[in-house]
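There's a structure below that I have some questions on.
Left out: one protein chain. Kept in place: all the others.
Moving on, here comes subunit A:
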Amino acid sequence: MKPLEVMEDSAMAVASDSDIVLARNQGRVVALRLGFRPTDATLIATAISELARNILLYAGSGEIAIRPLERGKQVGLAVVARDSGPGIADPARAMEDGYSTSGRLGLGLPGVRRLMDEFEIHTAAGQGTTVTVKKWIP
């Protein structure tokens, strides 16, 4: 495994649907390099896919940053999805299964929460949205 300090933060612009594929591929590469099992790397890649699509769908553009985490002896990975879009007026509802303002499945954000270990959302109407999710190597 590569030492964490040589792995740089990688922030990627999300502005088209091919960026969704690039971001999730990058997430998988970083996760595997940190020592995540392939199964967990798939969970992380799927979560990034959902977060990147939300950026495109609701804000038009934004960025995804993937960075390694250390907590004592534990190693993990953080994904920060940030946009300056319209924000979410009712974040509590956005976390409910089946709730969607876009006519889609409404499993995006609640699904991401289930895929990852930690989930944080900062948003308000007109203020953009930042979602931070973390997963730790068990």
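Rule of thumb we're sticking to: a residue touches a chain if its C-beta (ideal position, glycine included) is under 8 Å from a C-beta of that chain, and two chains touch if they have at least 3 such contacts; residues count from 1.
In the analysis below, contacts and distances are computed from a predicted model.
Engineer: The chain dropped from view, which UniProt name applies: "Phenylacetate-CoA oxygenase subunit PaaI", "Cytochrome P450", "STAS domain-containing protein" or "Acyl-CoA dehydrogenase family protein"?
Structural biologist: "STAS domain-containing protein"
Engineer: Per the definition of touch given earlier, which of A:50, A:63 or A:83 contacts the omitted chain?
Structural biologist: The single option touching the absent chain is A:50.
Engineer: In the whole complex, not just what's shown, which of A:38, A:72 or A:138 touches the removed chain?
Structural biologist: A:38
Engineer: Kindly note down the residues of subunit A that lie in touch with the hidden chain.
Structural biologist: 17-18, 20-21, 24-25, 28, 38-39, 42-43, 45-46, 49-50, 53, 97, 104-105, 107-108, 110-111, 114-115
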